[in-house]
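Only one protein chain is missing from this complex, and each of the others stays in its spot.
Chain nomenclature is as follows: A and B, assigned in order of appearance, with residue numbering initiated at 1 for each chain independently.
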Amino acid sequence: MPDTITINGTDHPLPSDPRTSLLDFLRQDLGLHGTKKGCDHGQCGACTVIVNGMRINSCLTLAALHDGDDVTTIEGLGTPENPSPLQVAFVEHDGYQCGYCTPGQVCSATAMLDEIKAGFASDASADLTSEMKATAEEIRERMSGNLCRCGAYANIVAAIRDVAEQGDAA
Amino acid sequence: MTAHLKQDEPDTENFLDTMKQGVLGKPVSRVEGLAKVTGTAPYAAEYPIENAADGVIVTSTIVRGEVVSIDKASALAMPGVLAIIDDERLTTRAAQGTAGEAPQQGPTQVFFWGQPIAVVVAETFEQARDAAKHLKVEYRAEEGAPLDPSDAEPEEQEDETVDQGDLAQAMSRADHAVDLAITTEGHASAAMEPHAAIAQWEGDKLTVHASLQMLNYNIAELADTLGIAEDRVRLVSRYVGGGFGSKLGVSEEVVAAAIAAEQVGRPVRVVMSRQQVFQCVMRRSETTQRLRLAGDGEGKLYGFGHEALVSNLPGEEFAEPVLQSSHFLYGGANRALKLEVARIHRMTAGSVRAPGEAVGMPALEIAMDVLAEKSGIDPVELRLRNIPDRDPEEDLPFSSHKLAECLKQGAERFGWDSGARSPRHTLDGEWWTGTGMASAARVHNVGEARARVTLKPDGTAEIRSDMTDIGTGTYTILAQLVAEMLGIAVDDVLVQLGDTDFPRGPGSGGSWGAASIGSAAYLACRALRRMLAEKAGTDESELVLRDGAVDGGRSLVELLDGEELSEEGHYEPGDIADSHTASGFGAFFAEVRVNRFTGETRVDRMLGAFGFGRVLNEKTARSQCLGGITWSIGAALTEALHFDPNDGHLVNCDLAEYHVPVNRDVGEVEVLMVEERDPVASPIQAKGIGELGMCGGAGAIANAIYNACGARVLSFPMTPDRVLEVMPE
Partner (left out) sequence: MRPFDLQRPDSLDHAHSLSDGETATLIAGGTNLLDLMKLQVETPERLVAIDRLGMNAIEDTEDGGLRIGALVTNTATANHDRIRADYPVLARAILAGATQQLRNRATTGGNLCQRTRCYYFTNIDQPCNKREPGSGCGAIDGIARLHGVLGTSPQCIATYPGDMAVAMSALDAVVEIEGAADTRRQVPVRDFHCLPGDTPWRDNVLEPGEIITAVILPAPVEGKQIYRKVRERSSYAFALVSVAAVIAMEGDTIARADLAFGGLAHKPWHDPRLAELLVGKVPDAALFDRAADLLLEDAQGYGENDFKIPLARRTLAAVLAEATETTI
C-alpha cells in the first residue's frame, strides 16, 4: 500500500498525527491555503476538494486514510496566469465578493459539471431517469452545499451556466 | 502635503463627470478577482509566519459569576501544550464598531455562557483544541441573571424618543388605523471566514495579521487593550472573508493571539471555531416592535408610531437602532417613536449587516401593507402618497431622494399589477403564488478618511490606505477612481489596502467605506492633477487626461520627466451632515410560492430598485444589492438564533442549524440601479450601498406570503410552522 497522497500531481507523505484532517493537512502541513476552513464540520463547503474525481468536504476526512488517493485542490485547477474556464467565468460574472468561499465554489462547480455529464441526479431533477441538464434550478440545488454569506449565488449560477453552455457548444 | 476637505457645502460641480478616461462606474471585474478564484489571496490565518504556535480559546460554561481557578498543571502536562493563558488583559467581548478603545477585559468575570475565559497554546492545532476541551475550570456562579428580554426592566434610549403631536388621538380618529405587534429573532453575521489572527512580536513591536473591518479604530482598541502605544502596533487585513459587522471591533482572538505570542515568545495563531464565532462574537438583537399607522381616506398618514424593545448585556452601549429610517421615511404629523433595551445575559448584541433597518424596515413595511389593504389603495401608490418633502422630525431637506423613482421604475420592470389585490388568487398545484413589495431606506454615513496616491515616473499609480475590502469592491472602485482622475488604465493602478502602516481610512462598516475612502482618493488625485496642470501649463479644470497623456499633448511619462508625484487626500465629514437628511432609498418586489400543505415558502423572483448616488462600479454595486437581497430572504424565511431559556446559551451555534440561505433559496433576482448624483453625500456624490439591499426586503417577502396564501405572519423568520399557524384553510 502506498504511504503517500497525491496532491495536484505531487506525492506527499501522510501526516504523522492521525487526527489531521485532509483540510488541515493541506493548509497547515503543505501550506496550500487555497482550500478554506469555514466551519470544520461539513456545514459550509468552503473546504471542497476533488478526490479521485469526486468532490468532498476535506474537513470531514482524515488525511491518513487517503493513501494512494489523487486529490485536486483549487491550486490544481488553475493559476492567476492560467485560470480554468470556471475561474474566468467567476471573475467575469462577479461570482464572489469576499472570496473566502470561492475556491470551494469553484472546486464544487468543476466536479458538478462532470456529475451532470455523468448523469447524476439531484433533488431538483423532475425525472430521475432522463438526461440531466445544467438548468438554473439544477445548478442551484447542486451548488447548495457551498454557502456564500455575501450572497453571490445569482452570479455564481450565471458563471456556471456560462461555462456549461460553452461546454455544450464545444 | 495633504489635500484636505471638510465638506460643509453641497457639491454640485460633479467634477468627476468631466473626466474623460471613461472607466468609473463601468462594470469592471474585480482587480483582485483572479487571486480570489485561484485561492492565492491570503486571509488572516494563512500568512506563512515561521514557527507559529496555535492557540484555542476556552469559553465559560456558566452564565454569570467568576472563575475561581483553572487547573493549568494537568493541561500543561498534555502533549505539545505550551501555555494556558488567563491574563487579565484578555478581552471577553469584541469591541463595538468605532469604539476606538478596549472592550470588556478580565476573563475571571463571567457575564454570559460561552464567554472567552482563557486561551490554550500548543505546538499544533489538534493539541491545542484537545487541551482546551480538557481544561478544568472551577467557577463561582451567581444565580438569577435575567436571560430573556421579558425578564428585565427595559431602559429607554432617550435620544431615540420622538413625541410629536398626539398619536393616540390620531389613531382614534383615523379612517384606517393599523396597530400591530411584530417580532424578529436574533441574527448572526456568519461571515464565511472565522475570526482569525496571527500575532508576532519583534522586540516591542507587535504585528497582527487579522480579519478586521476597521483597522483605523482597531489599532487604537488593541493598543488600549494591551496598554501600549499605537505606534507599537501594526495590523494587516488585506483580505477579509466577510464581515457584516462581526469584525468591526477588535475581537477576542486578536487580543488572545497578541498576549499569547508575548508570553510564549513566538508567533501565535488563534482561529475561532465556527461555534465560537456564533457564541461569542456579536448577535443582532431580537426585537419586539409595535407599529401604529393612522391614515386618512386617501391613504395619507397623519399618525406614525414605531416602538421597539431590543436587548444587550449590561454596560453595552449598542442598542439595535430599529427606528433609524422610521424617523424620516414616511410623513405623519403625529409621531411617537421609542426604543428600549432590556439588559440580559446573552452574548453581546452588536452590528449585523444593516443594524436597525434590517429588522425595523420589514416590520414597518408589513404595517404599510396592512394599511394599503384597509384603505383599498395599491401598496406602491400608498407609499408614493406618503413620501415627505422634508424630514418630518428634523424639518431638514433631503440630500437627494429617489424613493418615488425606485417605486415606479421597480414596479414597471417587475410587472407589478396595480389592480385590486386579494390574497389566495392563484393556486398552482400545491402552491399558492403571490406578490408583495416594500420600500427600502438606509441612512447614509461618511467617516474621516485618508489615502495616499502616488503617480510614478512610468505613468502608473499607486494608492495606499489602511481601508479594508471585505468583499464590497473597494480595491476595484479605488483603481477605477484613480484611473479616471489621472487618465490612465485601471490595470495601471496598484491598490494597497489593509495595513496600518498606510494612511488611515474610514474602515468598512455602516456602508460608508466607498463614499469616504473614495473622497480621500478623489482629493489626492485633484492635488496630483493640479501639479500635472502646472507642468502642462494649464489650469486643473482645463486639464484633460486620457490614456496616459494630456489630451492632444504630452504623455504623463514625458510630463513627469522622472519625477514622482505623491499626495495624501484627507476627507472629513463636515457641517453638511447636520443640515440635511441623507439616505439611500429603494423598493423591493417579490414573487413567492407558499405550499398549501406544509407552509414552506420559496422566493421565485425578486427585484430591487435602488438609488444610492453615483454608481462607482456597476458590477460590484449590483453584487452588493444582490447580497442584500439574499440576506433579505434569510431574514424573511430562515434565520433565527435560539437561546436556551435556562442558561441563555446560543443553542443553534453552527451552520447546520443556523440557516443562512443556500443557493437554492435564491430564485431569479434582478437589480435596477436608479443612478443619481447626491451633492451632499460626499464629494464624489456617492452614497452607501452595502446594507440598503436588505433594508425592507424581508417585508416584501412577508407581504407576498400574505398575498399568496392569506397568512399574515407577524413574526420573522416565516418558517413553515409560523405560516401554517395563521394560514386560512
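Some notes on this structure:
Here is the rule we go by: contacts are C-beta pairs under 8 Å (C-beta built on N, C-alpha and C of every residue); 3 or more make two chains touch, one makes a residue touch a chain.
Bear in mind that the values here come from a model prediction, so they are computed numbers and not experimental data.
Within the full complex, the chain left out of the display is in contact with A, B. Taking the complete complex into account, B:D721 is the one of B:E153, B:E317, B:D428 or B:D721 that touches the chain left out.
Note that of A:Q28, A:Q97, A:T110 or A:S144, the residue touching the chain absent from this view is A:S144. The chain not shown here touches chain B at positions 61, 79, 126, 129-130, 133, 430, 595, 597-600, 602, 637-638, 642-646, 649, 651-653, 656-657, 659, 661-665, 719-721, 724-725. Chain A residues in contact with the hidden partner, per the touch definition given at the top, are 17-19, 21, 40-42, 45, 48, 54-57, 59-62, 64-65, 108, 111-112, 115, 119-123, 125, 128-129, 140-142, 144-145.
Note that only the chains that are shown with their structure count from here on.
Chain geometry summary: the mean Cα position of chain A and that of chain B are 29 Å apart. Remark: chain B residues 29-30, 32-43, 45-46, 48, 124-126, 189-194, 239-244, 271, 273-274, 470-473, 619-620, 622-624, 626-631, 654-656, 660-664, 666, 668-669 touch chain A in the complex. On chain A, the positions that touch chain B within their shared complex are 17, 19-20, 24, 27-28, 31, 33-41, 43-44, 46, 73-75, 77-80, 83, 87, 90-92, 94, 96-103, 106, 124, 136-137, 139-141, 143-157.
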